[in-house]
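With one protein chain withheld, the remaining protein chains of the complex are depicted in position.
== chain A ==
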């Protein structure tokens, strides 16, 4: 065989066909969407909005950790953290390292959620006109709620008096498209942060419908607003907000029994807003840490002590909800796996209204006595006078281990675990990774800042 035209052609063909693959370098991902399309249409913006709920439901945010932190910080001998994870343990011990990865991830997830909301609000003109109010309202609700959670943990308590000058958290109101020097934002004051939460929630309340499946509603906005106002001691506004939350939707009523308010796959009748959890999505870290392996929990990392149980009257149905498992007392609120995580319940609104009415000696909506009786009656307890102390105590028991304890302690200036309510140790550090990435941030006192 000799070299002939055949061989040269063959070699040439291979070479030419091989060089024509330049266009094959244009490969696009099949399970990711280009950012330009994500906010380009009505349908897509709505999907991004739904993603904001998903982000909000992260275990590091309202998927349980934000609630857990509150209970661990305010443990006060009523619960013990006995788990091995060092991050919650540091929070329980009020000995938080700036490198605590839970604190870091709460920060990152909070701002991820805020950024999604900002993106949705920035693309609101892409949304069908008829739905614009609702979409805007939902994004504002989530953003306001997250700013509120952030300022509660990463800043000194409002009640400590320095809100106008002490640092809150950075406020960002537009979506991120690129990283530049301007991304290195400064912290706003506590006052500014609360104002942002209030303005978002107020706007949302006016824009949203009364019913909206499991998503944000007028009721949810008013309910969260009542918490915000209560936290900053604006009792009249809190009173009005809680009263509105009770009134918007007549279908929202207390469950027949206390037990029925928890471990539900569908929202209960008294859930104003709840994180949706099922086998495939949603997180419930309260269940993970409070429950035991028999029910899909971890190791029973949080134990309830006799000191807490001693606070209840014998006949209290809430006492009966506690159970014994894996060698300790456990909270029955967080027993079963893959159950919704209530964020705010109607019962709290009655207690907030009662507290504010008692403080202001008014009877807006109803008398404090009637509101208090409603709560006690359901759990099989007799009426007691609706004094401020009694209402506050009832609130503690009704909302026990649901993530309100440290916030209530701070607003009412109660010491916990021997620490004064405004102790630096009860405030989270700005995460070290954030301090490293943003030289414009100032660390909280007590953390080498």
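Going forward, a contact is a pair of C-beta atoms (placed from the backbone, for glycine too) under 8 Å apart; a residue touches a chain by one contact, two chains touch by 3 or more; residues count from 1.
Assume contacts and distances are computed from a predicted model.
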Hidden subunit of the complex - UniProt protein name among "YCII-related domain-containing protein", "SusC/RagA family TonB-linked outer membrane protein", "Na(+)/H(+) antiporter subunit B" or "Branched-chain amino acid transport protein (AzlD)": "SusC/RagA family TonB-linked outer membrane protein"
Among A:69, A:92 or A:350, residue touching the chain not depicted: A:92
Residue, one of A:69, A:107, A:262 or A:421, that touches the chain absent here: A:107
Selected residue (touches chain absent from view) among A:276, A:331 or A:369: A:276
Residues in chain A touching the chain absent from view: 1-3, 7-8, 10-11, 14-15, 18-19, 21-22, 24-38, 44, 47-51, 53-55, 57, 77, 80-81, 84, 86-87, 89-90, 92-95, 97-101, 107-108, 111-112, 114-116, 118-119, 170, 172, 175-179, 183-185, 214, 276, 278-282, 293-297, 299-300, 307, 326-328, 337, 415, 417-419, 431-434, 436-439, 447-448
